[in-house]
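This is the structure I want to talk about, given as structure tokens.
One chain of protein is taken out of this complex; the other chains stay put.
The block that comes next holds chain A.
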Amino acid sequence: MKMEDMSLSGLDNTKLEALAQDIYSDLVEDACLGLCFEVHRAVKQGYFFLDDTDQESMKDFEIVDQPGVDIFGQVYNQWKNKECVCPNCNRSIAASRFAPHLEKCLGMGRNSSRIANRRIASSNNMNNKSESDQEDNDDVNDNDWSYGSEKKAKKRKSDKVFLHSLKQHIPLNPNSPRRSKSVKHKNGELSNSVNADPYKYNYNTGINYETLGPDELRSLLTTQCGVISEHTKKMCTRSQRCPQHTDEQRRAVRVFLLGPSASSLPDADTMVESDCYDASDGQVLMSRLQWDGSSDISPSDSASSKASTNNSDSKKPKKKKKMSLGLNSTGGGGGGSGSGGGSSSQSSLVGQSNRKKKPKLPVPPAPSIYDNLN
């Protein structure tokens, strides 16, 4: 029987059915044959017995289905004393307390959501001032909270005035850690925790400078900060020592509103207490200079979280360096004597604050990064 080219169209249904059935049974037979060959080979090569098991082992691993015990036959709640070794510090930690330990060990503390916010904010909005303002406030809070609860208690005792003014920010800040924590059980969209609405953040009422006359402005500016917010175009109504804005900004706004002769800022020396805010000042200043490098927060973030204990310290001095050099650049850019004086006073400020906080980082590395500015 030679193979012919059969035309299927000429056949009726029953013939087709029969053909299909034939093909099907052939395929099944071939498949069975394949299985037989496999078994045959296994037996011949001598590894067929591998499939066998011993009764004892099988009994060991049987599933137990009784109340009060799990499937291994063990009683619940006997695992309280498990321990593990932290990959970061190599200490032996109780397993059920490992997560809080790791958090502190990696230096995340309660900043975890804020670090994420900051990173997202900086990568999303390079030029959005409101985001950088937000960061400032975060940094402000960081100074205190990142030390952990023990140190927080210490600070409370030593510097009541400072903390009192700091406290103001926390409940008003819509992105406080407590609030952002409670939105953790959401539907997986991280962007929810980032405050995308710049207006929500600006919680001071602000004054519209355009409606005021020069006298009013002058009297206003003697008592208030007055720095004009970029997005609301309103003046800041906080005190002359408002932490959100720098002296330079205050000077600039007075020059802008009242003319070049006006500059009645208080002496820089009296601003010693607010040295902790310099980090934020530096940030805002940087953004005003529109220097791209300033908004790139992630390197400092990752550095701070990789370091085990010095993270919080390493953050602040780094930013201080930025700020001081930035001021130098404004001096170079063509300010008057004011800016020169400003920079000197600010750098003295830096010196003081460096002495106050533990100066762990040496000064030299920073200039190398910012060399091209000058």
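Criterion: contacts are C-beta pairs under 8 Å (C-beta built on N, C-alpha and C of every residue); 3 or more make two chains touch, one makes a residue touch a chain; residues count from 1.
Quick note on the criterion: contacts and distances are computed from a predicted model.
**Student:** One chain is missing here; what is its name in UniProt, given the choices "Putative L-cysteine desulfhydrase 1", "Exosome complex component RRP46", "Cell cycle checkpoint control protein RAD9A" or "Ubiquitin carboxyl-terminal hydrolase"?
**Tutor:** "Ubiquitin carboxyl-terminal hydrolase"
**Student:** Can you list, in ascending order, the chain A residues touching the missing chain?
**Tutor:** Contact residues on chain A toward the absent chain are 1-3, 26, 30, 33-34, 37, 40-41, 44-47, 49-54, 56-58, 61-63, 65, 70-72, 74, 76, 79, 82, 84-88, 95-100, 102-103, 106, 108, 110, 112-113, 115-116, 119-120, 181-188, 190, 192, 305.
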